[in-house]
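Before any comments, here is the structure.
Note that one protein chain is taken out, while the other chains of the complex remain in position.
This part shows subunit A:
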Amino acid sequence: MDSDGGKGGIPSHILRRHCKRSRLSKKLFTSEDHFSTVLKNRFKFDTNLQIAAHGLSDEQKEFQKMAFDFAAHEMSPHMAEWDEKEIFPVETMRKAAQLGFGGIYVQPEVGGSGLSRLDTSVIFEALSTGCVSTTAYISIHNMCNWMIDTFGNTEQREKFCPELCTMDKFASYCLTEPGSGSDAASLLTTAKLEGDHYILNGSKAFISGGGDTDVYIVMCRTGGKGPKGISCVVVEKDTPGLSFGKKEKKVGWNSQPTRAVILEDCHVPVTNRLGQEGQGFNIAMRGLNGGRINIASCSLGAAHACVQLARDHLLVRKQFGEALSNNQFLQFKLAEMATKLVASRLLLREAAVALQESRSDAVSLCSMAKLFVTDECFNICNQALQMHGGYGYLKDYAVQQFVRDIRVHQILEGTNEVMRMIIARSLLSESG
């Protein structure tokens, strides 16, 4: 609606109470449809939101408020259309970048916002209430941006980070291959050193943003077998030898394109390698710790939204002569959903703090948080759909999109089974 970074506006029925009823005034009101859509998706702020703000600093509450506003005005009204038409909302994401969302935990000297992991989690949780899929992509973009910021040298940081922070350029994270998902360290994409270039050969699967993004962080094999033979290189769009598979048709996450990334004798300058040869796997995993917090935050936002939606529906829908909210089973179910939501949020925020403080239990906590939060929040959203009855199954109602969108969070960035592997390994190791 606006190109200057402004808000969508206040619903017309509220404003009409406050504005003169002139014929000219009515003509000047912008379209009814936009406002009524905003209102349909607008969440009534209440105890649920107060709990989400508990324990946050004044500054974090400001970030959260601003992110909720952005989600409600700029994302929520379009969430269904982006899903149905598979639109990659570049303009909206650039608006978000103008507010600092392109490099939330990237250093300010290269254009980032320099915030903490907890700040980031709070922000993604709020944005996700507007559109899970778009927020999830923004979080992947942030992860890639951080990897260059943290492991890149000065030239690389100055070349890539500023444009990623403004989202003039978009990024993709390329680790998974057709033959290596959970067993990521067995990846086969090779990178042979020839003079001052690596020649990359191989293919990556399920790459978010693939084909529409500009900067690809590719994990490839420069050395021997296993994790120590893997390096991390930045491949730029339009490099000869870089091509893409067909756009995948997915159950959710439809506002981001997913494609295979194909590398055929793709020449990448050695100066595009992040860190040392053999450091790539470590870089990839360090990126994922934060990525897991972010994805779990997106699940949390979806669950927050769904608890509100379910609550509102129970208050309105009547059967057997009274509102569903009088039904004890549904009351108890809603209470369980809200309880699990708060428990999830607390675990996630603890993991975020552990990560930003580089605590020794950070990796384990991030895995625990990702596992618990994505599972519990999916159940919450699924329950919310059930509470809507038949209406929950219709695309007119937002709850089904939250369910479809967060289902994949239990799978990517490390399956929840792999999360259990990481936690068990930490528990059973001699130093654990």
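Annotations for the structure displayed:
Here is the rule we go by: contacts are C-beta pairs under 8 Å (C-beta built on N, C-alpha and C of every residue); 3 or more make two chains touch, one makes a residue touch a chain; residues count from 1.
Going forward, contacts and distances are computed from a predicted model.
One chain of this complex is left out of the view, and of "ATP synthase complex subunit 8", "Electron transfer flavoprotein subunit beta", "Eukaryotic translation initiation factor 3 subunit F" or "SEC24 homolog C, COPII coat complex component", the protein name its UniProt record gives is "Electron transfer flavoprotein subunit beta".
The missing chain, though absent from the display, is touched by one residue of A:L115, A:I148 or A:A352; that residue is A:L115. Only one of the listed residues, A:L99, A:I262 or A:A323, touches the absent chain: A:L99. Summarising the interface, subunit A meets the missing chain with residues 2, 4-7, 9-11, 14-15, 17-20, 22, 24-25, 28, 42-47, 49-50, 58-59, 61-63, 65-66, 69-70, 98-101, 104, 108, 113, 115.
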